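Take a look at the following structure, please.
Part of the complex only, each chain left as placed.
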Amino acid sequence: MPVFLVLHGPNINLLGKREPEVYGKLTLEEINDCLEKAAVELNIQLKTFQSNSEGGLIDALHEAQTWADGVIFNPGGYTHTSVALRDAVAAIHIPVIEVHLSNISGREEFRHTSLIAPVCQGSIAGFGWRSYWLALQALATHNLD
Amino acid sequence: MPVFLVLHGPNINLLGKREPEVYGKLTLEEINDCLEKAAVELNIQLKTFQSNSEGGLIDALHEAQTWADGVIFNPGGYTHTSVALRDAVAAIHIPVIEVHLSNISGREEFRHTSLIAPVCQGSIAGFGWRSYWLALQALATHNLD
Amino acid sequence: MPVFLVLHGPNINLLGKREPEVYGKLTLEEINDCLEKAAVELNIQLKTFQSNSEGGLIDALHEAQTWADGVIFNPGGYTHTSVALRDAVAAIHIPVIEVHLSNISGREEFRHTSLIAPVCQGSIAGFGWRSYWLALQALATHNLD
């Protein structure tokens, strides 16, 4: 049974309380619950982790390589500024998918560029918690075609 | 039963023959077949259309508004240059999802900016034909949550 | 009796339905009617044409040269991106006036630059359908002073 890491970046712990018109009304716990239910149906195991620390996210990516078959990663505000996270994604040998709750192309100019996306398998943005859910579908079918 | 338009932009008619290491080995017909099979399972009706013409794509978007419940749109090379297509997407009142076969963030600099994405519901890139398939899942669940 | 072409660019066929707070409530047909009434008073003949296709607009400009005394042109989203339309305007020997329904300087950054305006006689923006009406006045008085 494949096992994936769902890695949540900075400020995502505030979900549900933080600008719900942008990020939706679900809390992080509720999103994780939804994803775990979907994983069960797909016969997949999920582990979830959230950190506000760039270094903590890098550590999590490094470790994931030793036990996970893929990563669903929402780098939050680090998306646009972190070369170190980009290097971490590029350094590990498992597929990583970048997800965003909001449609970042439609927001401030500085959110239009992702340093992480070029080294991911693909990216999904704008579907609220469904962005994670779609990434799960993508990872689950990754070796099918 | 909801009905969606799958709208393919310029050069996508060459799929399978064109740079397969970038765009995958499936032809446009094969992709359309895969999508239609997936649609049947989801109890959705699909219509597919391809055009190399910016004006033809604008026309198709305008018309879709009269019969479709949503659009899965791969604007191809027009993604980065067409204000007119952006205006067409913004003008119609049904959800549009931008999809790309390849991971455009990881290619030439001029492919990193999308004029279309800011007015779409969301965007999905880098999963080959599965990008369309994920968009189909997204549209199908659009009003569920 | 002078005869002018009123040339409408992409998405203008949706007028009245499309973002009325930006573009006004009149439909394209209603605008054309208003202009034709105004033309009758000025003893001018108008022909109107709309196309969503860049090539179609270029063709129309080329042909106008053989029968029209001037062009009132709303290039829509092509205003900011089309060197080919600019070349078409520069290539014909009749006056062309650029018009916009909305005040494009007050909208997104990419709408602040016009590739077409530098080769027109002048430009008028921000007055809704009156932008066309003002251009009609301008063409009508073009050789008076």
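Going by the order they are written in, the chains are A, B and C; count residues from 1 in each one.
Everything that follows uses one rule, which is that a contact is a pair of C-beta atoms (placed from the backbone, for glycine too) under 8 Å apart; a residue touches a chain by one contact, two chains touch by 3 or more.
These numbers come from a predicted model, not from an experiment.
Here 3 copies sit in place, and the number of copies making up the whole complex of this structure is 12.
Methods note: only the chains that are shown with their structure count from here on.
Looking at subunit A and subunit B, no chain is in contact with each of them.
Taking the mean of each chain's C-alpha atoms as its centre, the chain lying closest to the overall protein C-alpha centroid is B.
Distance from the subunit A centre to the subunit B centre is 23 Å, each centre being the mean of its Cα atoms. Inter-chain centre distance (subunit A to subunit C, centres taken as mean C-alpha positions): 47 Å. For this pair, subunit B with subunit C, the centres built from the Cα atoms lie 31 Å apart. Not a single residue in subunit C touches at least two other chains.
Contact residues of subunit B toward subunit A in the complex are 103, 105-106, 112-114, 117-131, 133-134, 137-138, 141, 145. Subunit B makes touch with subunit C in their complex at residues 53-56, 58-59, 62, 81-88, 90-92, 115.
Those residues of subunit C lying in contact with subunit B across their complex are 9-11, 13-14, 17-19, 51-56, 76-81, 110-111.
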